[in-house]
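Shown next, in structure tokens, is the structure this report addresses.
Excluded from the complex is one protein chain; the other protein chains are retained at their positions.
== chain A ==
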Amino acid sequence: MTATLNPPKPIRVWLTPPGPNGWKTIFLLEELSLNYVFKSFRFDDVKKPPFIDINPNGRIPAIEDPNTGLTLWESGAINQYLIEQYDTEKRLTFDDVINRNLCNQFLQFQMSGQGPYYGQCGWFQHLHAEKIQSAIDRYSNEIKRVLGVLEIVLSKKGEHEQWLVGDKMTYADMAFVPWNSRLSEVLMQLWDEVFEGTPRVRAWHEKMVELPSWKRAMEHRARLMDEQGLQWNGVPKGIETFTEYEEKIEKGEMKYD
């Protein structure tokens, strides 16, 4: 299906492979079959040139589009740009005022409600050296709350329109996939427990991870993780904890062949 105007020159996507936010953009690029190329780099270099000159915020992803000369960071803003610029047939968005604004609304909910809290929960659950139960509980409860809100939204939709906006999948639905795919790790629960009480959210999510575009994105991730010798949590093999990894980066002790 070619529902898009494909950019003649590849869009450069800067990312470090472990984090979920880069895959939000790759998922969309794959789903739209757009011309792009990876600029995969190590977490060690996220606050250094050349990346810091591309994104002063020192976070991934960022894109450079040589076709328009635009540099953008913040996954949500990048994805909206890709949709406006290249999804000319509105395959993953809508043209009318209400649905266009609703897509934006749910993307913003993902950016402000899902991403930060899943991220903090993952941090306290896995990456922080000391176990602080009240912080883990705070963010786990928030995740359950967000899943509950999504369940309510889907429960108000008809059986054949189980999408956040209108009757088809949009970039807003897709934006939730990378973090929801990590729920089991982030909450340290089995998949069945994760979705207790939110069957519609589960069905909605599982429908999207079956897409060839998501599967291709995850194949790329596995390859790029392997290329950098990273464990599942983003810490290089041979290093125990994230704190140790950060200390080594700080001291300039990370050496690669």
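Note that a residue touches a chain if its C-beta (ideal position, glycine included) is under 8 Å from a C-beta of that chain, and two chains touch if they have at least 3 such contacts; residues count from 1.
What we mean here is this: contacts and distances are computed from a predicted model.
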Among "Glutathione S-transferase", "Small ribosomal subunit protein mS29", "Actin-related protein 2/3 complex subunit 5" or "Signal peptidase complex catalytic subunit SEC11", UniProt-listed name of the chain not shown: "Glutathione S-transferase"
Among A:I11, A:L34, A:L72 or A:L230, the residue in touch with the chain that has been omitted: A:L72
Among A:R145, A:K207 or A:R223, the residue in touch with the chain that has been omitted: A:R145
In chain A, positions touching the absent partner: 56-59, 68-70, 72-77, 80-81, 84-85, 97-98, 101-102, 104-105, 107-109, 111-113, 115-117, 120, 128, 130, 132, 134-135, 137-138, 141-142, 144-145, 148-149, 152-153
